[in-house]
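One chain of protein is taken out of this complex; the other chains stay put.
Right after this comes subunit A.
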Amino acid sequence: MNPLTHIAYDQHVLIKLPSDNSKICFIKKDGVIGLGKFGSFNINDIVGYPLGTTFDIVYDSSVEDTLTETDASASTEVKSAEEKPKEDSVGSEETGQPAKKKQKKFVNKPVGKIVPRLYATNAEDDAEEETSSSERSAIVADAAADLIALQNSSATNKDLINLGSKVQKMTSEEIEKLKEASVDGQEIIQKIIESHENFHQKTVYSQEKYMSRKQKKFAKTFTVEYLTSSGLLQYLFYKGDTMRINDMSIETMAMLLNLGNVQPCGHYLVMDESGGLLVYALMERMFGGNNLEKENLGTITFLHESEHANLDLLKYSNYSSEFISKHIKTISVWEFFEPSTKEELAKDVVFLTNEQINKLHPHKKGTYHRKLKWYHNQLELVNIASKKDYDGLILNTTLQLTGLVPKLGEYLHGSRPLVCYSQFREPLLELSHKLYTDLRYLAPTVLETRCRPYQSIRGKIHPLMTMRGGGGYLLWCQKVLPVDPESLT
């Protein structure tokens, strides 16, 4: 089974929830994943399906497995994802409750059965299904269409009077009870609609709207996706980690990869403050998520400002640690700009012949090998710092750019791109002015790209009413080799 296309064991996947939030989960054999109010399920039940499949969690009377305490600890959901679930808060009965309490409440929820939703491959299947054209409401498409068809929908809302919560005959306690009883999301929604006094007076559009709002809250459904770099970015965004990724948007990250001309065979010099998001995106573009070694020899040299590199997010990647250490070389800015000489390094090591090594005491042998490993590691860093022909310089750093970039630019081969990301335009503006006066940089340009999503429902197409602001800026230029003015006589 190919983990790039199918849900396989021992990989991280992105799980998209009805509320538009997502979480990263590890597919561990015999584990259970709890999605809070959206239900929980056995991991074994989803393995083997293609990534991108949407599953419904169903509870019927025959389901008797309950999640015991031990099962709960085996639950492999990623902790950080649960820390701050930013649930949809429209009239939610649960919003006031702290996350911890919520988590505990669902520990004893029974594990549901999994039903993968099949894609309609036949045009006839849903040609008539105009009422549920929304991507989201497709989640419970059939039931919704039936229900709406059953109601005598009035064309306008002229008789509708806002009575607040009075129109809903079910109390929030009753809804809670339904949820406690682990009834299908579908059934809850149906009951809510049935006891909604004015539902049949709503227009078809607002009925749909009401449905999809309830689905976002109660539908027990989820989609398992491959963990792409943009999926990871989105996940961090929903988690509220915009600061961590320096407010980078998906479209800006995408633009950066293209302007950087990122290819499988390239050697890139990278600084990235996002904990490895950018490195993950570069690797995705270079290797496509493949651990398999082909003739592919591209590398990323990762420069870091503190003693150790922060590539924390790579823990979610499905590359092996051997693959990562082969393709990512980390070096601190100090080691990079002020490398030791080979002679200095050699001074600290006494080189022994094989015979001499064999004569050593076992634990002295260990010490010697550790020392030798350190030496070779340092030697590699020296080599990295002496290489002056990188194929691209890609930066996402809040270090002062005017001081940094011209120094790093020296390590770039002629005719190779330099792409620098910044959350703010001003530092790039300053950098751009600096590079203008430096003949080694050709045509620095500051760019901005913004994506505007639309509500893509036929008959109701419009740009989204609100969306995320920001997204950052890029500076792009080419490294060039100026003519020596001395030669011009």
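The rule is simple: a residue touches a chain if its C-beta (ideal position, glycine included) is under 8 Å from a C-beta of that chain, and two chains touch if they have at least 3 such contacts; residues count from 1.
The rule is simple: contacts and distances are computed from a predicted model.
Per the UniProt record, the chain missing from the shown structure is "tRNA (adenine(58)-N(1))-methyltransferase catalytic subunit TRM61", taken from the list "Ubiquitin-like-conjugating enzyme ATG10", "Light-independent protochlorophyllide reductase subunit B", "Trafficking protein particle complex subunit 6B" or "tRNA (adenine(58)-N(1))-methyltransferase catalytic subunit TRM61".
Taking the complete complex into account, A:H6 is the one of A:H6, A:H200 or A:R244 that touches the chain left out.
Here one chain is not drawn; of A:N258, A:S320 or A:T398, the residue touching it is A:N258.
Only one residue in the set A:G34, A:G266 or A:P339 touches the chain that does not appear here, and it is A:G266.
The missing chain, though absent from the display, is touched by one residue of A:Y59, A:F222 or A:F287; that residue is A:F287.
Summarising the interface, subunit A meets the missing chain with residues 1, 4-6, 8-10, 29, 47-54, 116, 118-123, 125-127, 133, 135, 138, 226, 228-230, 250-251, 253-255, 257-259, 261, 263-267, 284-290, 295-299, 301, 326, 329, 379-380, 383-384, 387, 389, 391, 413-417, 425-426, 429-430, 432-433, 436, 439, 442-454, 456-458, 461, 463, 478-483, 487-488.
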